[in-house]
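See structure below.
We show some of the complex, not the whole, and keep each chain where it was.
Per-chain residue numbering starts at 1, and chain names A, B, C and D are given in the order in which the chains are listed.
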Amino acid sequence: MQLGKIIGQVVSTRKEGKVQGLKILVARYLDEHLQETGKTAACVDTVQAGVGDVVLLCSSSSARMTAMTQGVCTDNAVVGIVDTVSSGSKILYQKSDNR
Amino acid sequence: MQLGKIIGQVVSTRKEGKVQGLKILVARYLDEHLQETGKTAACVDTVQAGVGDVVLLCSSSSARMTAMTQGVCTDNAVVGIVDTVSSGSKILYQKSDNR
Amino acid sequence: MQLGKIIGQVVSTRKEGKVQGLKILVARYLDEHLQETGKTAACVDTVQAGVGDVVLLCSSSSARMTAMTQGVCTDNAVVGIVDTVSSGSKILYQKSDNR
Amino acid sequence: MQLGKIIGQVVSTRKEGKVQGLKILVARYLDEHLQETGKTAACVDTVQAGVGDVVLLCSSSSARMTAMTQGVCTDNAVVGIVDTVSSGSKILYQKSDNR
């Protein structure tokens, strides 16, 4: 999986049948220092994430292994909202309380 | 998934059996600002997209999860036509009415 | 899928059982202007392609979705010979008659 | 698979059901000289790895082929702790005894 930050949403009314009704978020990939990279993806949201959330992104066939995406033509899903990223005793990222 | 823009079409009469009869479009990948990137793919069209449409592209085994592409030897499919891409209240892209 | 041009062939007598007897071609990936890129792959040929042919290349698990490659340990297959690549009314590539 | 070094851990309390309860480590990919690359991934740990361990990383659908990750929405797993990397008689890496 990769770390990402939710930066937007995609609305598409003419979609292939199986993607209908799913929320599609735009995520920017982050490196391990939580710095933004140039890479983005449009991902099915399975955890009610919102803009600004730091999340776990899952790609390829594994993106279909959630209850919401089984058999769905998506190759990216948001599968977790990140609380902390740590390296030993050092905290690299902590979700703020007011989110 | 990735955002893309349809830029062309591929015609191939000598194809492996399962790809026969499917429309194959050339899409250029877009970044989240809807700027064109250098990357392209030849994709099976599942939503009657046309040149200029901003679309959702799905790759790898997930590209076979549409009604039209089940069991087909394609690793890319156009699975949605994008209406809007937004970031919070900011609209990054909106499909024009005359499309 | 990606556009490619066949540039060579690989012969390997000591192969894993399931790849035995299949023709393996070397293809160079092309961009949408049919310009050669630096990327190549060794692909199972399913359409009797030859050196110089512009082809459709399919990768990952989808490369196993042809009659010839079911269950075969290949992650790339040549699945079509391209006749034309067009962008609207503009022809970007047309196969010559003498091929 | 790729060589990697464990550099951290991700905690996420709001996760898709199937990833619940699994330890997620951050690994940095290494090249064959065991030099760190710029690429990282968040991986399900299947071998009780810890920060500093040199490990084998498995991605895509193969990351779900472990006893711990079957059917789980992860596309990366830590599947081995590396003892040595050698090239002929030359040892490129050897795990220290006190780990």
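Observations on the model:
Quick note on the criterion: contacts are C-beta pairs under 8 Å (C-beta built on N, C-alpha and C of every residue); 3 or more make two chains touch, one makes a residue touch a chain.
Everything quoted here is computed from the prediction, not taken from an experiment.
Of the identical chains in this model, 4 are shown in place, and the full complex in the file is built from 5 copies.
Note that in this section only the chains that are shown with their structure count from here on.
If each chain is reduced to the centroid of its CA atoms, chain A and chain C end up 33 Å from each other. Residue numbers of chain B whose C-beta contacts span two or more other chains: 60-61, 63-64. Interface residues of chain B facing chain C in the complex, by the touch rule stated above, are 7-19, 24, 26, 28, 38, 40-43, 51, 60-61, 63-64, 71-76.
If you check the complex, the residues on chain A that touch chain D are 1-3, 31-32, 46-48, 56, 58-69, 77, 79-88, 92.
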